[in-house]
Each structure stands twice: as C-alpha cells, then as structure tokens.
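All protein chains but one are shown at their positions in the complex.
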Amino acid sequence: MSSEFPLIGDFSPAPGAALSGARIGVVTFPGTLDDRDAARAVRLAGAEPVALWHADESLQDVDAVILPGGFSYGDYLRAGAIARFAPMMSKIIDAANSDAKLPVLGICNGFQILTESHLLPGSMIKNDHLKFICRDQVLRVENNATAWTSQYATGQEISIVLKNQDGQYIADEKTLDALEAEGRVAFRYVGWNPNGSRRDIAGISNEAGNVVGLMPHPEHAVEAGYGPDHTGTDGLGIFTSVLTTLVGGTK
Amino acid sequence: MTAEAHKFNIDTVEHAATTPDTELPWAELGLKQNEFEEIVKLLGRRPTAAELAMYSVMWSEHCSYKSSKNHLRQFGEKVTEEMKKDMLVGIGENAGVTNLGDGWAVTFKIESHNSPSFVEPYQGAATGIGGIVRDIISMGARPVAVMDPLRFGAIDHPDTARVMHGAVAGIGGYGNSLGLPNIGGEMVFDSVYQGNPLVNALAVGVMRHEDIRLANASGKGNKVVLFGARTGGDGIGGASVLASESFDDSKPSKRPAVQVGDPFAEKVLIECCLELFKGSLVEGIQDLGAAGISCATSELASNGDGGMQVELTSVLLRDPTLTPGEILMSESQERMMAVVSPENVAAFEAVMEKWAVEYSWLGEVTDTGRLIITWNGETIVDVDPRTVAHEGPVYDRPYARPEWQDALQADTFRASEAGAGLPATGGELKAAVLELMASPNMCDKSWITNQYDRYVGGNTALSAPDDAGVIRVDEETGLGVALSTDANGRYSFLDPYTGAQLALAEAYRNVATAGAVPMAVSDCLNFGSPEDPDVMWQLAESIRGLSDACMELGVPVTGGNVSLYNQTGSTPIHPSPVVAVLGKLDDVARRTPSGWRNDADGQAIYLLGTTRDELDGSEFANIRGHLGGLPPKLDLAAEKTLGAILINASRDGMIDAAHDLSEGGLAAALSEMALRYGVGARVALDDLCERDGVDAFTALFSESQGRALVAVPRSEEVRFNDMATARQYPVVRLGVVDTETSALEVQGLFHLDLGELREAHEATLPKYF
Amino acid sequence: MPRIVVDVMPKPEILDPQGKAIVGALPRLGFDAFAGVRQGKRFELTVEGEITEAVLEQARNAAETLLSNPVIEDVVNVEVVAD
Partner (left out) sequence: MPRIVVDVMPKPEILDPQGKAIVGALPRLGFDAFAGVRQGKRFELTVEGEITEAVLEQARNAAETLLSNPVIEDVVNVEVVAD
C-alpha cells in the first residue's frame, strides 16, 4: 500500500487497481473514525486513496479530497468547529475555491466541517429527537450534475447508512430557497426524515458542484455483506462519480 | 506541576520507621485488621500513607479477587492440552489472546461497571466502555468491536428510565466516538436489578502475533512513562481520609463523586498506542483502570524481571492539590503506562507530539526487585511489588446451599397458581405469542441498538438482532470472528451450577448458529455479597458449573471479571454470570443470518433438537409472574453436536438462515426469524408434538436446550437431513418460508399477521422510554 | 420580554473534556491569552406575564433538578434579565 494511514490494517486491494490513476485524498483529523472506510471505498471504486494528515499543509497533488465521518476533536464545541481550523483545511478551502475546482466530498462530520468552513451554506444542529441514530436510510438523488453524483440518475433512490447525533440540517429560508432554485440540494431523505432536517435535505453542493456534503455514509455501502441490511452497495456510485468527473476533464 | 506546589507533610519510609505507633486510617480505607497486620508484617514496619493507599486499593475485592480466587482457579485447572493449543496468552494478563491462524490473533474481555452506572448512568456506562477498550489496547491489539450486556430494574419502575436512558446514551456516546461498532449485547428487565443495574461491557481486538504486548517491566535502565489524560482526583472518594497525609488536621477535600469520560482522548490514545506498537517502541504496556498508578506500577514491576523506581512529582496533574496517596489511587480515565528502552525515547516522544498526547517520564526499571516511589527524591514507597499486586489476602469464605433452595425448586410453574389455565386454543396461543413478543425482555431492542454505530470500520458482517455479532478480521481472506454474550439470572437463581452452564451453552449455540467455531470464553460474574453464605454458594456453584462445562465443550476461559456486592440492602441480585463466547469463521461471507429473506420462498424450515415440558424459569412463566422449579436440562454433548451441525451446514452452504432457541422458545424463534426481514412462513406443529409427546403450548413456549431453527433450500434438504441423521440428532420439518402471506401461519392454530406482530414487538420500549 | 437565565457549569473538580478540547484549539488560532476554558450551559427561560418570586423559585428548583445534573454540575447563577 502506498498510502500510510495512521490506522493499522491494510485496505482491500482494488479490483483492477486504479483504472483512472486518480489519487483521492482522505483527511484524518484527531477523532476521525471513517477514514479507513472512505479509503476502502475509494479503492473499491478503482482509485488510489492518499492519506492526508490534518496538521500537514501539502495536498500531495491529489485529484479530489474526502473529509470522512467521525467526531473530530470530540465534536465537543460544535461538530466540525475545531477541525475547520486545521492547516490542511486552509489548503482544501483554497483548492476548492480555485479555478481548478478541486472536488471535495464531506461525509457526516466532513459535511459539518464544510459548513463550518463556509464552503457549504447552513449548519447542522442536534437531531430533533436528540439521540444518536444509526439506521439504513433511503435517499433520493436530486441532482446528478455534481462532481460526486454523476453516476446516479436524477430521482434515483439509494439506500445507504445513516449514523449521527448532530444531523439536523438548517439554514435560513432564503438560503434554502436558493439551494432549491439552483438545484443544489443533492440528496433528500425519502420516507422518513430521521433528524428534522429542513426540507428533508440530506446533502447539498456548492454552486460549482465540486463541493458536496451529505450526512449519510455512502462509504458504508460499497461492499456486499457489510452495508445496509448486509447487502447494499448503493454508495459506491459517489466514488465512481468523481472518477468520471476527473476523467471527463473537470480537472 | 512543580513539587513546590505541594505543601504536605510527606510521610516517608524513614519517618514511618521511626514512628511505629502512628494511628493509620486503614479501616476507613476498607482494610480489615488482619489485612493491616499482614501489611506491617510484610514491610517489617508500619506502612507509609502512600503504601497504605496502594495496599488498600490493590487488596480490595475488586482488584485482588480475594473472595473468588480460590474458586476461579478451576478455570485454569480444568483445561486439556487440546484446549490450550490456540491460547497464546491465558488468564492473568489484561485479556487472553487466542490464535486465529494466518498470523492473526484475537483478544477479548468482558467487564462490569455496575455501581458507577447506577450513580451516574451516562458517565458510568461510558467509562465502562473506555476501561474495557484500554484493556484490549494494552495487549497490543486494535480494538474492533464492543458489546453491552445490560440488566435493569422493572421496566415500569420510575427510576428505570433514568438508568436506561443514561446507560444506553453513555455506551453509545463513548463507543460511537471511538469508531467501534457495537455488535450485540443483552437487555433484561427484572426488579432484582432495581437498585443495582448491571452494565457489563465487552471489547474485542485483533492483532498480528508479533504485536502481542504484555504488561511487564523488564530490562534495567528502561524508562517508565505515563501518557494520556492528566491525573485528577477521580475515583478516590473514599480515600479522602488521605487528604492530609500527616493524619492530623484532615481538611475536607473536594474530590469528584463520579468520573467523566473523554472518548476523544481515548480515540487519540488508541491511534497513538497502535503507532507505538507498529514502530515497536514499547517493551511493556499497561492500561490504568482500577487502582490507577498503584496497579500499573506494581503489576508492571512484579511481572518483570527486576524492580522499578518512579518519582511521583513527575505525574502531570489536573488537580494540583492531590496528595501522593491520592495520586497513587486516582482512577482518572484515558491513561496508559509504558516501558520504553532509552534508544526509543525520542521516537516515542515524536508519536506523542504527533497525536498531541501529554506524557511524562516517571522513572525506570531497576534490578533491585523493589518498587520504590519517591516524592521529591524522598522515598515514600518501598515494597516488594508482588506483595501488592499478586500476594494479597485470599479468603475461603463460608458457603452453603441456601435453606430456601429446596422449596424454590419444588415450586414448579405447572403446579403453581400462575400455571393454571394455560393457553390452549389457537386464539389463546396467538394472543400468548403476541404477549410474549411484546414483553419487556423479548420485545424489539432497536430503541437501544439504533443508538449504536454498527457499521463503522466496514467489517461488521452480522450485528443485532442476529444471534451473534460477526466481524471480519482479514479483508483478503475473509477470516473473522463471531461473538455472543448470554446469561439467565432466573435459571441461575433456580440452580446456579446449571444456570452458569446454560449461559455458556446459549452463547456457544449463538456463535455456532452464525456458522462460527467456538474457541474461547470470557465471563463477568455478577453476584451479591460474598460475605453472605447463600451468595457465596451461588458464586462457587456457578464457577464450578461454568468450568466443568467449558472443559466438556472444549472452550477455555481466557479472562473475565468478578463483580460482587451487587445488592440493594441485604437483597442480592439474581446470580448473573454473563458468559461471552468467541468463535472463528474462516470466511465471514459464509456466516448465517438469523432470518429468512425475500428470496427464500419455499425453503424448508427445520427444527433441530428435542422439545420437553420445560417451562420453569421460562420467559412465559416470568410474564405470569412465576419463578420456581428447575431450569431446563442441559446436555453438553448434544450442544456440541448441534454446534457441529450448524457449522457444517453453514460451511457447506446447506442452510440460508438459522436461529437458536432460547428465551421464549419456538414461539420467539419463529417470530424473530420472520420479523428479521419481514418474510412470513407456514408451519405445522403436529409432527413435533407427536414425536416429543408435548402439546402445542409446550411446543411453542418451552425453553428446552439444544435446539435451533434453520431454513434449508429445497436442493439441500436431502443433504441436510442426512447430515443430522448421521449425527443422530433429532430433526423435524416444520414447514416452509412463504414470501407471499406476510404472516406466521401455524396450521390449525392461528394466522398471525407480521404487521400486527411487529407492532406489538416494537411498541414496548418506545412506550416506556 | 424578561427572561430568567440559568447558568450551569461542570463542577471544578470534574474533568471537562469540552473545555480541554477548546484550550487545545485556541493557541492554534493565535489566541494565546487563556490558561483554561470550561464549557457549561446557559438556559434562558421565558415566562408569560410577570416574573414573580414564586416563578423564580420554580426556576431555582428546575435548575437544581432538571437543568443540571448535581453529580457533575453546579448551578452557578439564576437571575432575571431584562431585554
């Protein structure tokens, strides 16, 4: 394995390793939990995961970045609040806003870090029922024109894992209306709103579509036997989407 | 923190030698007169305040196992060579280690955090998870999953919600933040646990053989380091008598009544330790749990080849007013102690800096055979570490079969008032199934399990509500482990010897049902006061029963924990030996789930085993408010055969689903298998009733052991039948999976709609909590 | 509308993981003036009508029983603030 994650245990070798040759960074903050999972998903999608350490300042020339889930700094102050100030985040913010439009995906805590960084609007507060919740969740892909959703059909329903404590997405009405109008609601909860999120929003994108954040965990639905209901692999599309985007010359 | 900040009269060894008559608060510290006299004899003088602190915590029941040690020996004695062959590290270390093959090893252990969880359920349960996880790290392993066997008071008692909400949120809050999937546990409501809930926690970890670490301090000149959280006054409440170590003007000190966990600190500690192991930067390592630095220094030193010298003012403090004795006793969470060779010091420090973990060098390994602790250079502890850590008092507590045991066993359910007018018609039986599945102990547990992350790590192949939790260890080969924890306090109350064996049998069966080969056992023995001869008998009988059964099933006990004094006033809890069994799967892809799926239409449903009239102690009798008689009979040879059948059937692809029968019997197993994926079935009980000579009620609700339900694809029926017959194991075809009806159809008796069943099953916990 | 403010802080002797995390983060952002941080809770209770002594007494009781966990927290303040 070329990438040296601070977590032991080797990742599954990729099927037909790194077709596209794309290198996708996975950032680890103190308290990050799902970095190995995100790296595994990248590998299963056919790209090479590159471990990025929060305190470093080099993006190591990666083609895209994933901010994985977890409880960075314990989420004690606010979810993602402290992680947002990591040196690596400054680099990511710059690269995401640059002309190159680095694709950035924030999952759960990563989504929270993206809102704290103002790369995405709104914020997350505690679930309306105040409890941590872990369940299999159906989402509707509302927009397949982002860097991370192109492999889905708009309107497609997917089942992936949801698990969080602070997952209630909120923003003011003006922001919400703008998100809807600009097609920036990327994912919506279907059937049941598990946390009180405004307008059933599960994930959003920035204007350019290179930055996407979502609360549920696609990286936990990439391998049959270990995902929703021990069968689902609907999350893999997120990771193959970004490869298509990269190959398609967005970068 | 500088020494100048401390303004105590330090009680040095020198001072102690010249002031033999100083009154010491040994009784307040929980020592008995004979124990104090033994300490004086060992030292040849009175102990210093710091020494007294160390001996008092290390010789406590919790740390020294003084009441149970004489009995626990059986776990080490009743083992065959065959049982030892995969045991890489046995009882005595922080946790046992079992060989999984391919260079992989697994370590697991279960512990209690009962009384802290009653006082402050959230933090008590959270720190329970934290403590057991550190045990696993200290073996050199990466923790990979946790489990949480829980027992609370009556579901409708006003205090139960407080404990339930807090404990579950605490287990979730801590475990979820560590990135450890929760793969199973237990939930039992019984008024015997009202003032004394049981919060047990299990952690499992995996490692390569070469990464196994032990808690010992060897090699003269190696450095001793304490790292992680700072030391505060946690867990030394009773020790505030040491606030002024000159024992004169004791001013009241403010010490925390409960410990607060910091899961973030622990997560960082895990990663930091794994990086240390990877770089081979530590020679020995020990977690800090009960008895804190007293335990860590004395155990490391006595397991090593020499002695140890440490300077206590070097300990980083959260509370600068702590006295030396309090520092030694402090149970602050999220700390570890390690032994590092001088050439690795710089590399060790680099790892600490990377993870922003605080550390301080306390001293070094010596060749004196003594544990010497200084305070500003003055010796305040000078002991043989073995006398602290391993040679504490051992008691042969008197025990006797309680006088009431005979009357209890004679009071059978059938003969009792509660046992009159049992359901018999189809309608009555259907209502009884609904009542059973809605009852507090049998209802759906997702109110709890939905608060736990079961997916993190991406290796969870089975988790609640399946019979066992299954975790993949090796992504390339699919090698994995299965785990289940079980106990039945009612069975143990009726007959503690058999009760402990039944707990083992159920956990063993659960693991085999998932398709795994049972390999090792860990246990948490939750009992009342050992000073009560009735309770002591329950404990002795349970250990004798469990060790006998382990021997017969060929699965060694590799570690565990004893929790005594679980009682409210003079009323002890039911004897509750919680048994965890770990099994191995060569390829977790072959695991057997506990329910049939949508694609299983027409698959045959078989029941393995014999059904007898065994309702005493059952969940059904419990619902009717009865507890008496004898628990179900146990045939360990039969359990072994059943296990072999289930494992082979899974390995050879003969079954698609399997679920063992335990609490609630066939009624519960059928309901759970159908509800698992919402797929119905058509069954008939006639053949079963005729063969075993029981009526439909008994067939549905008896808790006879050695039974499991399996779903067999049509193409495999012949092979499966042949296998069971070849092993002379009773098997009967009950019916078929039916994906059309969405109901449980028991021919000639009732038609139970799955929607109605699910509603009853799922409503209970949300109603109360 | 006048409100009753209730301030609850972790007891001084009890570990405060939240405060600890913040103390660690401040210097990285260039805030180097602070030696310690503790994080507690602030509740604002609103009342329809007037805040009588009886209402204030209820607030004090609620502060001790529901709004704080006396095992690990202290109620440090219950007061009326005008808007």
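Annotations for the structure displayed:
Letters A, B and C mark the chains in the order given here, with residues in each chain numbered from 1 onward.
Following the convention adopted for this analysis, contacts are C-beta pairs under 8 Å (C-beta built on N, C-alpha and C of every residue); 3 or more make two chains touch, one makes a residue touch a chain.
Please read these numbers as outputs of a predicted model, since none were measured by experiment.
Shown chains touched by the undisplayed chain in the intact complex: A, C. Only one of A:35, A:63 or A:116 touches the absent chain when the whole complex is considered: A:116. Those residues of subunit A that touch the chain absent from the view are 77-78, 81-82, 85, 115-116, 121-123, 125-130, 168, 170-172, 196.
Where subunit C meets the chain that is not shown, the touching residues are 7-9, 19, 22, 25-26, 29, 31-48, 54-55, 58-59, 61-62, 65-67.
We adopt the following convention: only the chains that are shown with their structure count from here on.
Arrangement of the chains shown, judged by which pairs touch: all-to-all, with no pair of chains left without contact.
Within subunit B, contacts with two or more other chains are made by residues 262-265, 356. Multi-chain contact residues of subunit A (touching two or more other chains) are listed as 73-74, 76.
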